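Report on the following structure.
Here the complex is missing one protein chain, while the rest keep their positions.
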Amino acid sequence: MTTVSMTVNGKAVTAEVEDRTLLVDFIREHLRLTGTHVGCDTSQCGACVVHVDGKAMKSCTMLAAQADGAAVTTIEGVANGDLHPMQKAFNDNHGLQCGFCTPGMVMSGIDMVNRYKAEGKTLDEAAIRHELEGNICRCTGYHNIVKSISQAAGEM
Amino acid sequence: MSEGIGAPVKRKEDKRFLTGKGKYTDDIRMENQAYAAFVRSPHAHARVKAIHKATAEGMPGVEAVLDGHQLTGDGIGNIICGWAITSKDGSPMNMGAWSALATEYVRYVGDAVAVVIADSKEEAQEAALAVEVDYEELPVAAHIDAALAGDAPQIHENAPGNVVYDWEIGERDATEAALASAAHVTEMDITNNRLSPNPMETRAAIATFDEAEDHYTLYTTSQNPHVARLVLSAFYAVAPEHKLRVIAPDVGGGFGSKIYIYPEEIACLWASMKTKRSVKWTGDRTEAFLTDAHGRDHVTRARMGFDGDGKIVGFQISTKANFGAYMSLFSSAVPTYLYATLLSGTYNIPNIYCEVLGVYTNTVPVDAYRGAGRPEASYVVERMVETAAREMGRDPADLRNINFVREFPHQTPVIMNYDSGDFEGNMRQAMEAADWAGFAARKAEAAGRGKLRGIGMSCYIEACGIAPSQAVGSLGAGVGLWESAEVRVNPVGTIEVLTGSHSHGQGHETTFAQVVAERFGVPLDSIQIVHGDTDKVQFGMGTYGSRSGPVGLSAIVKACDKVEVKVRQIAAHLLECEADDLVIEDSQVKLPGTNKALGWHEVGLAAYTAHNLPADMEPGLKEGAFYDPENFTFPMGCFIAEVEVDPDTGKTEIVKFVASDDFGVIINPLIVEGQVHGGIAQGVGQAMLEEVVYDATGQQLSASYMDYAMPRADDLPSFVVAHHNTRCTTNPLGIKGCGEAGAIGSPPAIINAITDAIGNNDLSMPATPSKVWGLMQSAKIAAE
Partner (left out) sequence: MENTNYHKAASAADAASLLSGAEDGQLIAGGQTLLPTMKARLAAPSDLVDISGVADMRGVTVSGSSVTIGAMTTHAEVAGDASLRAACPAICDLAGKIGDPAVRHRGTIGGSVANNDPAADYPAAMLALGATIKTNAREIAADDFFTGMFDTALDEGEIILSVSFEAPAKGAYAKFPNPASRYAMCGVFVAQGAGGVRVAVTGAGNDGVFRASDMEAALGSNFAPDALDGTSVSADDMLSDLHGDGAYRANLVKVMAKRAVAAIA
C-alpha cells in the first residue's frame, strides 16, 4: 500500500491505495468522480483523459502513485460556474451522442486549445482532427466534435 | 425560436454528460457489492473434461466459484433465438443449445465456463485465473468455408453439416429464365466483412437479489430493458417477471450489440441469488471483442441481368451467412428477413431469387449490428449495379435512374411494399452537392499530383420502423414489435412521457419532448421523458432498427391523442362550449374569437381536483397507448464518395462525402444530421478500416484497438448532409427513421469510388492500404 496526496479539482485529497492502483481507478472508485471513463485496455480510446498539472494525460495509463503531489483536473472540475466554453460548444454543436467518450473529448479539446494558443498556432480543422488521434468516438463521426472544438477555440 | 417539430433544439440531456454527471452502469455502486470475473475458454472448440475450483475457492476475498452444472442444476434455461426461420424443405432451423456457462463443450474463444464472485475486482480476476479447466481440444471451423467442408467438425449435434438453415425467398425459375434471356449479366463474388460493434461503453451489469422480498434488480447496459426482463424470466427462468426489475440507465452506445441478453447478465443475476450479494461485472475491451455479438460476415455470389435498354430483368443471389457458435437473439432474422427483403433496392426488378445458408462456426455469435442485413443488401445491390454500368459502358447514374421505382405504393418481389419516395430527386440533389459534373477536371488535377481520384455512388433503401407485429409474426418472429407510451399531465401542467424506447445516444429526451411540446403548446422544459426502467415504464420493445421515431414516437402521439380528447372535454365543460371548437396553443386551451380560455395548468388542476368534471368522467389526466405500425418505413437516399488513392502506399483519403437522405418528417435536424454523421463513420469503418480476423484455430487476431482499426477523426472528412424528404404515409408523424441509413448507404459508395480510382472492381472490404496496393500490383503484373 502507498499513501498518495494530490489536488483534485482544487481539493486536497489523501488516500491509502494499493501500489498498482491506476489514476483512473483512484478517481472513479476512491473519489467517486465517475465522469472519467474507461473505454479500452490499450491506451487508445482517450475516454479517461484528465489534466495532470495542466496537461492532458490518459489516467488509465498512469499510476495514482505517479500523480502524487500533482494537481489533477477531471471533467467535474473544468467549469468555473455554469459550463466551460468547451462544454458549451459541445452542446451548441451536438458534439455528443451517448456521452461516454465526451469527458475525454472535452479534456483533450481544452488541452489542445490551450497548447495552440500558447504557441500562437492556428487550430484549423485538419489540426483538430490530427490532435484527436488519441480519442475515439463511435457515435458522432467526429464531424460535430470538430465543429465544437473549433467554436470553443474561438471563445476560450 | 420554435421548440417544436423541425426545430434544431440543443439537447436537453447534454448537461449531465458534459459535466461528468452521466450515470452509466459502471458508475453505480451497491452496498456490499461483490465482483464477478469469468473463466473463459482459450480454445475455439473443446470438450470440458473437468473444472478444478478448489484453489480459486480458497483465495482471498472469494465468495463463490460457480459453474455451468450448478447453473443448469438451478433450472436456468438456455439462451434463445427469438425468430424461427423455416428452411426450403419446410424443416425448422437447427438451433444448438447455448448455456450461459458451458457445461460439456466450449465453442468459441471466450465462451464462459465458470464465474468467480469475490470482494474486489482484482480478487475475482486473480481467482478466475486460478480456476483450472481440463479441456480436450477438438478440431475447429473458424470460417464459413471450413464449417461447410466435408471434414468439418460438428459444432452442434443437431445441426448436421453445421447448417442452421437453408432458406429461400422469391421465384427461382422465373429469375433463372429472366437471367437466361438477359442481354447482359453481371456476376460477382461479394464479401461483407465481419465487424465488432464497439460502443465506447463496454457491457456491464449489477444484479441484486433481495431475499426478504424474493425480488431481483438488474442494472445493465441494454437497448431494451423490457425485452431483457421478458427473456430473463420467460426463457432463462432467472426470476418471474413481476419479481425482476431491469434498469438500463445511461448507456454508452449500442449499435445493436446491447439488444441481446448475454451470459454475463444471466450469471450475475443468478450469482446474486447464490451469494446473497449484489454482483457487479464490467467487461473490459478485450472481453467486448471476445464476447459482444459481431455483425455482418456474409459471402455472396450474385448475378444481375439487364435487357438491351439497361433495365434490370432478374437478380439471383446466393449468400452464406456466418452465425458464429450459437444463435443469438435476432441472429436468424438478420440474413433473411432483414436482408433478402431489401434486395430490390431502389429499383424495379421484376424477378428476384435469393437463397441463404446459415452456418455455425467456432466464433463469437453474430447478430444485428447497425443496419443489420440492410447494409449487406445495399452493398450487394449497389456494387452489382455499379459494376454492371461499367461493364456495359453506361453512366452509373443513368443506369440507376432508368431502373428507379417511380410509382408508390410499390410492391417488390421480396415482400416489401415501398410507400413513398422520390429516388431521382435524392440522386440529383447528391450529384449537385458533389459537383458530379466537375469530377473529370478534379481527377485530372489529382493525376498531376500523382493521385488516383475516383467517385462512387450508392442509392440505398432500407426498411425500418421495425415492425408490424402481425407481419413479422407470420414470418416467424417470437415477439410483437409495437411500442408503448404513457403521457402523464401533472396537476401543475408539467408532463411526464414514459416510453418503451431507450435512448443510448439518440437524444430522445429532446426530440420526444419536442413533439409533445408542439402538440400541447407547452414549453419544452415542462416535459420530462422517462425511459429505461421496467418499474416506471409498463412495457416497451426498445430501440433498434431505427424504430424509436416511427414506432416509439407514434405511440406517444397516440397517447397524446387520448390526452387531448380529455383536455378538450374538461375545458369545454368549464368554458361551456363545444370541445371541437377549442384550440390548444401557447400553454392555453381557448375558444377562438372569444376571451374564453383556460391555462394548460388549470386544465391539469381541474382534472386532479375533480371538483367540476363532466358527468361520469374519471379524475386525473394520464393516458397510455400501444402503437403497432401498419408497415415498415422506407428511408432512402443517395450517397456520393470522392476519394484519392496514393498509388505508392495504397492509402485512400476520402476527399468528399455527400449524403442526400429521405427521412420523411424530421423532428430535430441537428440530431438527425448527427445520426447520419455517425452512421457514415461506421460505414467508412467497414469499407476501409474494420475487420474481425480469426485465424484457422479460431483465435481472434484483431481483439484490441492495436489491431482492430476504429475510425478516428483524421480518417474522416467533414460530411455534406442534405435532405430531400417525402412524407411517410403509414405513421401519424410521417417519420421514416434515420439511425442506420449512414451505415447502410456508405460502404458501397466508398468501394465504388475506390474501384473507380484504381480501375479494378475486384476489391473487397475493408479497403486497407495494403489490400489496395496489393490489388494494384497484381493488376500491374497481369498487365505486363
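As written, the chains take the letters A and B, and residue 1 is the first residue of each chain.
Assume contacts are C-beta pairs under 8 Å (C-beta built on N, C-alpha and C of every residue); 3 or more make two chains touch, one makes a residue touch a chain.
Treat the numbers as computed from the prediction; the structure is a model and nothing was measured.
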Hidden partner interface residues of chain B, rising order: 122, 126, 129, 286, 648-651, 689, 693, 701-702, 705-710, 712, 715, 768-770, 773-774, 777
Interface with the undisplayed chain - residues on chain A: 2, 18-20, 22, 41-44, 46, 49, 52, 55-58, 61-63, 65-66, 68, 108, 111-112, 115, 119, 131, 133-135
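Basically, only the chains that are shown with their structure count from here on.
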Averaged-CA centre spacing for the pair chain B and chain A, given as whole angstrom: 30
Parts of chain A lying in touch with chain B, wherever the complex brings them together: 18, 20, 28, 32-42, 44-45, 47, 74-76, 79, 83, 87, 90-92, 94, 96-103, 106, 125-126, 128-130, 132-133, 135-146
Residue ranges of chain B in contact with chain A within the complex: 10-11, 13-24, 26-27, 29, 122, 198-202, 250-253, 255, 284-286, 504-507, 670-671, 673-674, 677-682, 704-706, 710-714, 716, 718-719, 742
